[in-house]
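Right, subunit A next:
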Amino acid sequence: MGASATQVPVLEVTGIHKQFPGVKALSDAGLRLYPGEVHTLMGQNGAGKSTLIKVLTGVYQPERGSIVLDGKAIAPGSTQDAQILGISTVYQEVNLCPNLSVAENIFIGRYPRRFGMIDWRAMRRDAAALLARLQIDIDVSKPLSTYPLAIQQMVAIGRALNISARVLILDEPTSSLDENEVQLLFSVLRSLREQGMAILFVTHFLEQTYAISDRITVMRNGEREGEYLCSELSRLALVNKMVGAPEAAPEQGASAGATNAPQGETFLATRALARKGVLAPVDLAIHKGELLGLAGLLGSGRTETARLLFGADKADSGAIEIGGRSRSFSTPRDAIAEGIGFCSEDRKHEGAILSLSVRENLILALQARQGLLRAIPMRRQQELATYYVQQLGIKTASIETPIGTLSGGNQQKVLLARWLATEPKLMILDEPTRGIDVRAKQEIMDYVTTLCRKGMSILFISSELPEVLRVSDRIVVMRDRNVCGEYRRGELDDSSVLHVIAGEGCA
Partner candidate 1 sequence: MRGVSGVGKLAAAPWFTSMVTVVLLLAMLVIGGQAYEGFLSLQVMLNLLIDNAFLLVIAIGMCFVILSGGIDLSVGAVLALATMIAAWLLQAGWPPLAVIALVLLGGSAFGGAMGAIIHVFRLQPFIVTLAGMFLARGLCYLISIESITIEDPLFVAMSQTQIPFLGGFLSPGALIALLMLALAVWVAHFSSFGRAVYAVGGNEQSAEMMGLSVGRTKILVYAFSGFCAALAGVLFSFYMLSGYGLHAQGTELDAIAAVVIGGTLLTGGYGYVLGALSGVLVLGTIQTLIAFDGTLSSWWTKIVIGALLFVFCVVQRLMGMRQK
Partner candidate 2 sequence: KPLTIGFSQVGAESEWRTANTASIKSAAKQAGVNLKFADAQQRQENQVKAIRSFIAQRVDVIAFSPVVESGWDTVLREAKAAKIPVILTDRAVKVSDPSLYVSFIGSDFVEEGRRAARWLVEHQKKNPNRGYNIVELQGTVGSAPALDRKAGFAEVIAGNPKLKIIRSQTGDFTRAKGKEVMEAFLKSEGKNINVLYAHNDDMAIGAIQAIEEAGLKPGKDILVVSIDGVKGAFEAMLQGKLNVTVECNPLLGPQLVQTAQLVKAGKPVPKRITVNEGVFPAEVAAKEFPNRKY
C-alpha cells in the first residue's frame, strides 16, 4: 500500500458542475487521486460517476470546477488532450472501433513505425504480447467485432495499459468479465500500483472494491458524498453512504432461495439443439416457474444457447419442444409468439435504441408482439413506462428522455422492463445485472424471483457465480460449447462450482 497522508495528489478535481438538458448530472463533484493507489469511485446508477470521468478526460466540458494535475490547472478539451497529459481511460461502454483489427484497436494513434510507415508486423507482435499479459490468446489480426464483449473489454483495458500514463481510469471494466479475468486484471493493477501509478476504478461489486482499493470516494446524486480509506469503511456503511439512508441495507444473499419451484410441468425442452461451430447438441429442459441458472466460463457457449432458444440465430439441427409440440425458431418473432423474452448481454448493440425515448424503448417488444396495427394507446404506454420506471427505480428525468442519455445501469433496467412488459412465460436473462448497482441488483433479483414464483420460467445467465448459486433452482454448467452437468440447488457451493466449470469433476 503506497498511500500516505503526506503525499500530494496527482490529480485533484474540485467543485465540478455539469448540467445536461433537464438533468443536473454533477453538482460540486470532486475527487483526489494519489500516486501508487487504487481509488474506487462508488455510487448508485446515475450518481454521476461516468460523467465525472468524462469531464476529467475532456469528453465533456464542465460549467464550473477545477481540475489540477501535478499542481497545474488543466482543462482538457478533448480525449486527445487528456492522453497527452498522461491520463489513460477505459470508458464504461466499450469504445473501440469494431471494424479494425484487435491489434490496431490497441495501437491506433500510436503506431509502431518503420521507415515512416506503420509496421504491421511489429504491431501484431506487440499486441499479442500485451494481451498475453492479460492471458488472452486470440488472433489479433481479426476484426474486433468478431469477438465477444468480454474480449473486447479486455482489449480496451489492454489499450489503456499500453498508454504510458500517470493516471489510469477504468469505468466498470469488470462488468462483463468473469472471476478469472477479474483476478488477472487485479494482478496487473497491483503491479502498476507498485510502479506508482494512480488508478481510478469504478465498480458495483463490493467484493472487488475491498479486494483492490486503497481509498473510496462515494458519489451520490452528482455530489461527492465523501472520501474514505478502504480499511476504515465497513460494507454496510459504504452501501448506506451510497444510498444516502442510514437504514440497514440487505447484505448479499439475504433473500437467497426465494423460489422453490414445483418441478412439475416442463415449459420448454431442447432436443439436440445445435449450430455448427457454435454449439454442440444441447438437451435442456426448463420447467414452469423455475429459475434455471446457466453457469460457465467465458466463451463456454451460454450466450449461444440463449440465442438459439430465442431464434436470434437459427439452429442447424435439433428442435425446441414447447407444450409437447416441436418448434423451430428462425426469427425472434417465432420465439416471442411462444411467450419467450430475451434480454441480451450486449445492450449497446442488441438492446438499446439510443435515440428513442425511455417509453418507446420500453414498450417496443410488447408493441411488436401486438402487431403493427393495434397500437398501444398513448395513455397505456405512459402508464406502463411510469410503472416500470418506479418498480425498477429507473433514474430518468422523464419517460420521454432519450435512453441514450441515461446512465449505463439505468439503460439496462429499461431493457429489462421492455421484456417484463410483455409478461413472458420464459424470460432469458443474459447478464441482466451487468452494470447495476448493489442495491438495485438485489431489488431486481427479488423482483424477478417474485415473478418466477408467480409462474414465469427464467433462464438466468451470469458471470457472477455467487449470484447464480444464490438464486437458481437448478444450475446447468456449460463448458466448451457443451452442456457438462446439471445440479440442483444446494448441490454446489462457491468452491465446488469453480471446479465444475473449470472441468474438474464432470465427465
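Basically, a residue touches a chain if its C-beta (ideal position, glycine included) is under 8 Å from a C-beta of that chain, and two chains touch if they have at least 3 such contacts; residues count from 1.
These made the cut because all candidates are chains of the complex that A comes from, given by their letters.
Since the model is a prediction, treat every value here as computed from it, not as a measurement.
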Result, touching chain for subunit A in the complex among 1 or 2: 1
Please output the residues of subunit A touching candidate 1 within their complex, sorted ascending. 59, 78-80, 82-83, 89, 91, 95-100, 104-105, 108-109, 111, 117-118, 143, 145-148, 159, 277-278, 303-304, 307, 312-313, 346, 349-350
